[in-house]
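Just one protein chain is left out here, and the rest sit where they should.
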Amino acid sequence: MRSVPFSCLVFAVMLVALGAIFLWVPTEKEMGIVQRIFYFHVPAAFSSFLAFFLVFVGSIQYLRTREDKWDRLALCSAELGVIFALIVLITGPLWAKPIWGVYWRWEPRLTSMLITFTIYVAYLMVRGYGANSAPVQRISAVLGILAFANVPLVYYAVDLWAADQQLHPPRNVELEPTMQYTKWICCAAFFLLLFRLIAQRMELARIEKAVALLRQKLIDET
Amino acid sequence: MDNLHYLFAAFAAVWIVLFAYLAHLNRRTGELGRQLAELELKLKNKEGDLPDE
Partner (left out) sequence: MSFLGRALAILRKDLKAEWRTKARLSPMVFFILLMLLVFNFSFDLGGAALREIGPGTLWSSYVFASLLSLGRSFADERDNNALDALLLAPGDCGAIYLGKMLGNFVFLLAIELLSLPFFALFFNLSLGFFLLPLLAVFVLGSACMASAGTLFAALSNNMRLRELMLPLLLLPMILPALISSVEATGLVLANECCEKLFPHLQMLGVYAVVFTVLSLMLFEYAIEE
């Protein structure tokens, strides 16, 4: 996924997505131009959940096989998931301010995204403190599995908690076809960017580990 | 259409977050390059020592 053709594909789809957002799709009647935030707010949210799913897969596979590459997948996906969740959490309030009049409301979608975000930030903190030692990899894998299992519980609990005060559009909102297509193009662009960045980050992690091993070897020999 | 600046801010935020992340990766790559240079130097010194033994 770090090949030149794949990178070109990512670039091309991102350009098409930009074109679709700003030139092709009609302006929404009620919210006006600010509704265009939707086309990167929602794909970013999907991407972050895809990344968290990859953390889950990587963690399970690491515990089964103990191969470094799965641990790298979990670590790097978690990092990118947090980055995309951050994008969701920043663009959301910027969309909310002109529409609801406030940046933040404690309502279900926002609250669950924030909780999910904090869970994965805690995961990254564990990784940050222990470099790449085997115990930290093992502990992180357990965390990666629990964190993903917790996501539906977070959503369920938060929905129960504030079911009656929802302003955020529901997940399955009806869209005009052009808007629907634009949304899917943007999702494709975000997913490709996500894969590209995860691949880049994994390569960096692989080299870091190799250099650390080499260094250790040299120290041991002298 | 006076909401344009919110659209701008949200769009800018996406770029800023992504750029900051890339800068972070860049810093780590730089650190890696430094470590590699250091290792090369050590290795060269070691090879230089060898004939004396």
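We just call them A and B in the order they show up, numbering each chain from 1.
Everything that follows uses one rule, which is that a residue touches a chain if its C-beta (ideal position, glycine included) is under 8 Å from a C-beta of that chain, and two chains touch if they have at least 3 such contacts.
Please read these numbers as outputs of a predicted model, since none were measured by experiment.
Colleague: Among the chains present, which touch the one that was left out?
Modeller: Looking at the complete complex, the unshown chain comes into contact with A.
Colleague: Among A:141, A:179 or A:198, which one is in touch with the chain left out?
Modeller: Of the listed residues, the one touching the omitted chain is A:141.
Colleague: Among A:15, A:125 or A:175, which residue is in contact with the omitted chain in the full complex?
Modeller: Of these options, the touching residue for the absent chain is A:125.
Colleague: Among A:37, A:158, A:189 or A:202, which one touches the chain that has been omitted from the display?
Modeller: Candidates A:37, A:158, A:189 or A:202; residue touching the omitted chain: A:158.
Colleague: Touching the missing chain, which residues of chain A?
Modeller: 63, 115, 118-119, 122, 125-126, 129-130, 135-136, 138-139, 141-143, 145-147, 149-150, 153-154, 156-158, 160-161
Note that only the chains that are shown with their structure count from here on.
Colleague: Just the number, please: Cα centre separation of chain A and chain B in whole Å.
Modeller: Chain centroid spacing, chain A to chain B, equals 21 Å.
Colleague: Please output the residues of chain A touching chain B within their complex, sorted ascending.
Modeller: Residue positions touching the partner: 31-34, 36-37, 40-41, 44, 83, 86-87, 90-91, 94-95, 97-98, 197, 200-201, 204, 207-208, 211, 214-215, 218, 221-222.
Colleague: Over in the complex, which chain B residues touch chain A? Could you list them?
Modeller: 1, 3-4, 6-7, 9-11, 13-14, 17-18, 21, 25, 28-29, 32, 35-36, 39, 42-43, 46
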